[in-house]
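This is the structure, below, for whatever I ask next.
Removed from the display is one protein chain of the complex; every other protein chain stays in position.
In order of appearance the chains are A, B and C, and numbering begins at 1 in each one.
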């Protein structure tokens, strides 16, 4: 991640603010506000603004519950209760805004989460930065042979070199041709004074999907957690998971009680189907179980055993 | 609007906070933060929290537009441009949270605006306040004879007295019976120690629709303006319009540039249909126009003339 | 549930249609299309329209997955896989529209589910039907002493009679006064020709919350299942649960494969927290477990044991 001196100065200016407010503040989150936290080779996330903290969840739930809640002993108890019983609306009462720089093919996954507000850098209007995502060698995996949408073994040696060379060459060439068609370089300078450049909204179509874009992305805590549940998961593509992991760290600074409840009741939890429940019941009761009588498919059986770490029973 | 001493103290405590923050703040809005602004006889709105100000709209639009926007001269110019050309996403980058006390029949209109976050005081869990909306005499209108969902002339004299008496009596009696069924008074005290009260989730069904409820309501600036466009309008029911009017004042304090653009391009604007456009063109060109050749219905014709203040031409 | 002869005729007319279409149809759902299925004392649900069936989920998922899906053996396998792994978008590709008649205090719970389309009968515009929900004696429960928002033991004898009398009397009296203020009876006839009635939008505030309203409610299959997950649950209030149960029957007719997967992976499933998982692991491995070392609260412990039917271990 490279920031220009101007960008660094703009961030420093924002961080030097010290405004008095009557609003609740999150001390830990304030410390990293505006900071560009690096992700992948050229990407970042920055927390730009936020509303509320753990106490705001309790506050709004207590309106919802009125006088009665006085008996609930602690904020932590209430937040855990709400999370455990799928109460959703109190978690919508906190809001956060990120500035994110990310490869376009990841942006296309990300935008599928619709309950968020987005302003993306417009390539109809401006020239995109000359930056492309090139995976590190540790991420150069072959197509999985067992999971149609996953990664398998690492690709190494000459084949790995060839892949990296292709990715670099093609991204560079298509970007150079993008500038040529625009008749304008990435820094805004004109190439040939006697020519008109192709419209930006057309020229951009020549760029590859690993080009970096950026956007402002704002959402409430509930929908952020839903995003993280799916994207900080081992089934998510690595290149979006690293963003989710970094965001999860900001959630911990922002709303630590909710973060702990989220780890316990969502991230680390197991969802057991009605049929799977019977298998667990039999196991606890010391009865012999096997896949034939379980009603589970082989895949389901293995997912169930794996989720509880009962590795010896996988078929 | 009556607040208990405890409630007054809680508000004062919140207002006495002075937290340092790196976030942008809205000076004028801070001044009225948490304050209970009275609406109707027992209702209020309170601004509980907010995120962003006018500059946040520009900031996110400029990410959207990137380097190119440096040429746009002022924030005001950009905000006006965005509003005029129906750009929506930058206005979603500001967020506000209200605590509202309002009659249930108004809450039922309000909740139809779905792009907001809501936590309502739960009558399954708690006892509702002993407060009902009784219209002032100035609001006691007859059914309109020309508008199926509007108000006509004022009802006065004995009939007005009778209406007010009915509303007061019925609300009081149904509330008293609510307490009786609950075996519990509004202050939480038990009526008959030897009896179990009816479940709250059942007893509440005896209350009338002018009972007051309350909720936390949070939305972004775009959806707030959409709400205000419909509810601060003369066609909206008076009892919701007074809430919208009060909220519009808070918008002015919060984002004054956006507020001015909203008045110019939405609240005070006229929407002219394709057929209506032809009529206006002819009028400007000094041609005689009449409803027969306009393709407009009588109702449309009058709406068009009224909207431009051409009263003499109404048929 | 009483329908007027006109309403019955309108339903019969709709049911007698036999239009040819190239769209997929659901044979079982067609059989009950438009039929008023009774719920509570005066309510109903009617399926008015639908789009798609089980095959539509597979069809859209296969576009999502492209050529690769040819290997997935059956529609059922794919639908179960999608449900198990929280894939949401394919289930959004089916849509259903209901006409529902329900008490207002239940409508207020229902409307909290925001991802649906709603048109409600307008009491600003029209007179509401003279119908109120009065619970059956089997539903007249006391407030629960252990659950702040639940029901406990049945109320019986004189106290039960008194409650029912109150509910009937208050609903009748407030409705009569509603007519008096409107100067119009429920059938549209005028009471006193020499008077103007109070505006409908005002008079309605005198009605009690057990008055019946009605609406058209349209949603996609994913959001319908989310609604049913929460509302067909034992923690939901009885008066909304009976609607959810009836709707679940229509889902079975409409998309039987999805319905079965929903029962297995949602309705009958157990969600085990990270801490709960460790307890189950120890139980399966024959180790002694107790609440002290589990990190679970007493409430959590009991919820876990109950969910697996391990009743003897409840503390």
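By our rule, contacts are C-beta pairs under 8 Å (C-beta built on N, C-alpha and C of every residue); 3 or more make two chains touch, one makes a residue touch a chain.
This one's a predicted model, so the numbers in the text were calculated from it and none came from an experiment.
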Which of C:1, C:36, C:127 or C:160 contacts the chain that the document leaves out: C:127
Among A:3, A:191 or A:205, the residue in touch with the chain that has been omitted: A:205
Touch criterion as defined above, residue of B:134, B:196 or B:230 at the omitted chain: B:230
Hidden partner chain, touching residue among B:12, B:154 or B:269: B:269
Absent chain, residues of chain C that touch it: 14-15, 17-25, 30, 33-34, 48-52, 56, 59-61, 63-69, 89-90, 92-93, 95, 97, 99, 117-122, 125-127, 188, 214-216, 218, 220
Residues from chain A at the interface with the omitted partner, ascending: 103-105, 107-108, 111-112, 114-115, 118, 122, 124-125, 133, 135, 139-144, 148-153, 155, 159, 163, 166-167, 170-171, 173-174, 177, 180-182, 195-202, 204-210, 237
Residues from chain B at the interface with the omitted partner, ascending: 65, 68, 77, 80, 84-86, 89, 112, 148, 230, 235, 263-265, 267-277, 280-281, 283-284, 286, 297, 299-300, 303, 307-310
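In the analysis below, only the chains that are shown with their structure count from here on.
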Chain at maximum distance from chain B, centres defined as averaged CA atoms: A
Gap in Å, rounded to a whole number, between the CA centres of chain C and chain A: 33
Interface hub residues of chain A, defined as touching at least two other chains: 65, 68, 89
